[in-house]
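The complex is shown incomplete by one protein chain, all other protein chains being positioned as in the whole.
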Amino acid sequence: MSGNTFGRRFRVTTFGESHGPALGAIVDGCPPGLALTEADLQGDLDRRRPGRNRLMSARDEADRVEILSGVSEGKTTGTPIALLIRNTDQRPKAYDEMATLFRPSHADYTYFAKYGHRARSGGGRASARETAARVAAGAIARKLLAERFGCEIVAWVDRVGDLTATVDVETVTPDAVAAHAVQCPDDAAAAAMTALIEEVRKAGDTIGGVVAAVARNVPVGLGDPVFDKLEASLGQALLSLPACKGVEIGSGFAGTTMRGSAHNDAFYVDEAGRVRTRTNHSGGVQGGISNGMPIVVRAAFKPVATHFQAQETVDETGAAVTFQARGRHDPCVLPRAVVIVEAMIALVLADAWLAQRGQVGTPP
Amino acid sequence: MSGNTFGRRFRVTTFGESHGPALGAIVDGCPPGLALTEADLQGDLDRRRPGRNRLMSARDEADRVEILSGVSEGKTTGTPIALLIRNTDQRPKAYDEMATLFRPSHADYTYFAKYGHRARSGGGRASARETAARVAAGAIARKLLAERFGCEIVAWVDRVGDLTATVDVETVTPDAVAAHAVQCPDDAAAAAMTALIEEVRKAGDTIGGVVAAVARNVPVGLGDPVFDKLEASLGQALLSLPACKGVEIGSGFAGTTMRGSAHNDAFYVDEAGRVRTRTNHSGGVQGGISNGMPIVVRAAFKPVATHFQAQETVDETGAAVTFQARGRHDPCVLPRAVVIVEAMIALVLADAWLAQRGQVGTPP
Amino acid sequence: MSGNTFGRRFRVTTFGESHGPALGAIVDGCPPGLALTEADLQGDLDRRRPGRNRLMSARDEADRVEILSGVSEGKTTGTPIALLIRNTDQRPKAYDEMATLFRPSHADYTYFAKYGHRARSGGGRASARETAARVAAGAIARKLLAERFGCEIVAWVDRVGDLTATVDVETVTPDAVAAHAVQCPDDAAAAAMTALIEEVRKAGDTIGGVVAAVARNVPVGLGDPVFDKLEASLGQALLSLPACKGVEIGSGFAGTTMRGSAHNDAFYVDEAGRVRTRTNHSGGVQGGISNGMPIVVRAAFKPVATHFQAQETVDETGAAVTFQARGRHDPCVLPRAVVIVEAMIALVLADAWLAQRGQVGTPP
Partner (left out) sequence: MSGNTFGRRFRVTTFGESHGPALGAIVDGCPPGLALTEADLQGDLDRRRPGRNRLMSARDEADRVEILSGVSEGKTTGTPIALLIRNTDQRPKAYDEMATLFRPSHADYTYFAKYGHRARSGGGRASARETAARVAAGAIARKLLAERFGCEIVAWVDRVGDLTATVDVETVTPDAVAAHAVQCPDDAAAAAMTALIEEVRKAGDTIGGVVAAVARNVPVGLGDPVFDKLEASLGQALLSLPACKGVEIGSGFAGTTMRGSAHNDAFYVDEAGRVRTRTNHSGGVQGGISNGMPIVVRAAFKPVATHFQAQETVDETGAAVTFQARGRHDPCVLPRAVVIVEAMIALVLADAWLAQRGQVGTPP
């Protein structure tokens, strides 16, 4: 991984600012022969898109992806797949009023200090819009894994504020997640979360939460023993998302209060002859390597930094000023983060698979 | 990062199994001119070493590090620094009885499935002993950061089971951490943790917990906007540690229940003219980039997998067997993990500094 | 470097096939604050463009580059610079007749064997058209080096067939190179080369040659002692160009016949106080590191594989067939390779500079 590149075998390099002409990605290292069209990517992009309902901000981007290379006669060729998404709703002017102050808990100050200039265009690379490129790239990885292994990756909103869903990682489906705009498959929790987000919006405030995800039918043996433990790669992947401040695999923080005798996952052989574990506190990863059980992760997203209450801050000269946000902003990013989390997990697993096939030759 | 290499500018490649002849690392990319002797590394290695007190396992390794290259006349030369630590207490025989069964929640099964053979030597690369090489390498990074920026990195045991310490990240010192064998600077919590670990040991069981850490005097501007966000690099670094199943930066999971109006960190300019924030829910990182405030992270460690109660498992043939552990094992890895967490943070920050100096030229 | 990415600090990732919708590149790692517009890139692209005179093939591509990201208010921002060049003259049909045979000394067979399918689009990534993306990216590196160090990179056609030019590496200028369509600054040699290329064209044949290049005002200290010796990076850069089968730095192959007493470059200090060498058999690189003297390289290009004489070959079924080329093809790629060679040298030096600044801090 390096700056704007993720992965070493299945490599994604992204570009683009929220209010420049376009954003996109180059996917390098994808195996040849995968059937792929723009329609395969558009579904996930549409799930990420803002403006679909009142839980989300009003920005209206078509987010149409164009495949510029790497696909011939409907199949990947093994060469770089370039993905282009034009920005159609650029409004750099909308941000002018805050051109010289640092919005609290945004990247304005750190960008300025790092690069010596302001990102004049609504957050620059720190904008959540950057994640559209990840979603498009992740859709390729997801299709690759689904076709080869029947791998299923499903994420959902697991918590908003202190409202927590109850979800079975073995059985949760994309349809159940999509059934509610809030992207929570637990009907009762979804209703409560929706009400809470509305309440927060009316208060001009924002709220955070947790996205959980499961990857099923992941081959045994992915991940490396040391710095490329699957937990480490998943952690990097998810903590590279805007607003993500925590990641857990398996039992995570809750597991730290357990005794080893309760936490250990006993092995047995199932009727199909596969080695399985009775419990899955390991979250499908042991010694950094997938063990064939569902991989379970959770990602913590802080509340969106842009709320509509007055805030104390300073400007580039160091003068104290008051900041009052305007414009379009989600009160809660969690519903839109679901597909992005899935994309990042797919990228991690595709990369780990190609690494394993390269070194060991299996799974083919 | 790649397999057994961490970092891209300040790069550490480690090698070695727990029961082979030696382990060590090559540190590549260290700036020339840093005063360095083996004594600079030995202190941290001694902190990691087992067998120092009854909270830890009885294995007796001197863990003497030898610098094989990259240092001339007491200073780094800019060329690779090779570090060698001989194993002096190899007892592969002690593990023979479990040569064909898979210990629950260890890497035995996943290694076997991944590589097609068993790690005959006590966990192979999955052994916690591998972290000695990280500690030695991290000590170089730590010295570099301390000399250039006065950077201080302090970790401590923040929680054992459900016993939580109260620690001030602005003022906690290495001496306060070292004052108790359990490596917790809160006297009362340290006493309770020590009693709990003893109780767990007597029960033949193990327990997990949380290591917290702070990095102070980190230059503003480290970390990159997208895949190399400082949160992402720290997450990868810590989740690559054995038994680590969760990581938080700043407010982490707790922050997800807050409203944005309460979570945002208001900017002000202090008497020294520096931009600071009134609170530090961001944990010193905004938009993936350091903002000059203390960097605060927490790492969750699951309970050690080896306890002394009988466990259900299977062997390589798939037959159900009962496993009864013997030998030397810590009931709680947290105290030894403290210096390892510090090492990984130092490696992340040194790498991020060199990346920033390369691209932007500052800080020099 | 990795597949379609060149460089580690100043990183270029290219994409695109000759007959797909577009090609381009992402430049990641460029320092912020460099003044940059599309016009800065267009000049070099125009130099590479075919169809400019009768020495070159008739393909007519406007090769207009669009900057999609990474530049704001006319300056680089430090974030990825995406470059897009639309293909306007796609004629995939023109290649159909050879869809199942392997053109001799082209990549048809090796692509087929590697990826399991044919590049249906005129050579796929093996097409020389891919180099347009390198030229656009290289123009950014060249501008960066020129502004920081006054670095000048000049390449020229040094040999066609057995016709060799006489050129002074200390004084040769871009204008002198551009004065002849054949891109050779030696008037007499240029005339002879032009006549030879015409003769070869009339014979339906092709011819190879040598491009030489010099980089002046390169800072001392670029390049690393072992695998990243400047010779190694330059070698990889140039040998990654289509049809390039040899590279020399400094005295190269000719130097191997010299005695050490004649080959060594004696040091002296010039009137400006700079350490210089009396001769420059080292080609500006000693121990893999730039020494401040002009860097001198030569790249050998084999004759273009597509000529118009009948050729023996086989098709995908293994059947023997005769191949007769048609369409548009240069009899000699050398004139167009000049700017590409310059671009690759610029990429190598920009990358080496950022690596050196990162590790050592100088030159700033």
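Going by the order they are written in, the chains are A, B and C; count residues from 1 in each one.
What we mean here is this: a residue touches a chain if its C-beta (ideal position, glycine included) is under 8 Å from a C-beta of that chain, and two chains touch if they have at least 3 such contacts.
Predicted model only: the values in this text are computed from it and were never measured.
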item: Residue among A:R64, A:R276, A:R328 or A:R357 that touches the chain left out of view; value: A:R357
item: Footprint left on chain A by the chain that the document does not show; value: 8-9, 29-32, 78-79, 225, 354-355, 357-361, 364
item: Residues belonging to chain C that touch the chain removed from view; value: 1-6, 8, 14, 102, 104-107, 109-111, 113-116, 123-126, 130, 159, 161-162, 200, 203, 205-210, 220-221, 223-229, 231-240, 242, 244-253, 255-261, 263-269, 273, 275, 277-278, 281-283, 286-292, 300-307, 309, 311-314, 318, 320, 355-356, 360
item: Residues from chain B at the interface with the omitted partner, ascending; value: 2-5, 8, 11, 13-17, 20-24, 26, 28-29, 32-33, 66, 68-70, 72-73, 75, 77-82, 84, 114-117, 119-121, 124-125
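Please note the rule applied: only the chains that are shown with their structure count from here on.
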item: Most distant chain from chain C, judged by the mean position of its C-alpha atoms; value: B
item: Cα-superposition angle relating the copies chain C and chain B, to nearest 5°; value: 180
item: Separation of mean Cα positions, chain C and chain A [Å, integer]; value: 39
item: Cα-centroid distance, chain B relative to chain C, in whole angstrom; value: 45
item: Mean-CA-position distance for chain B and chain A (Å); value: 26
item: Chain C residues counted as touching two or more neighbouring chains; value: 8, 29, 32, 78-79
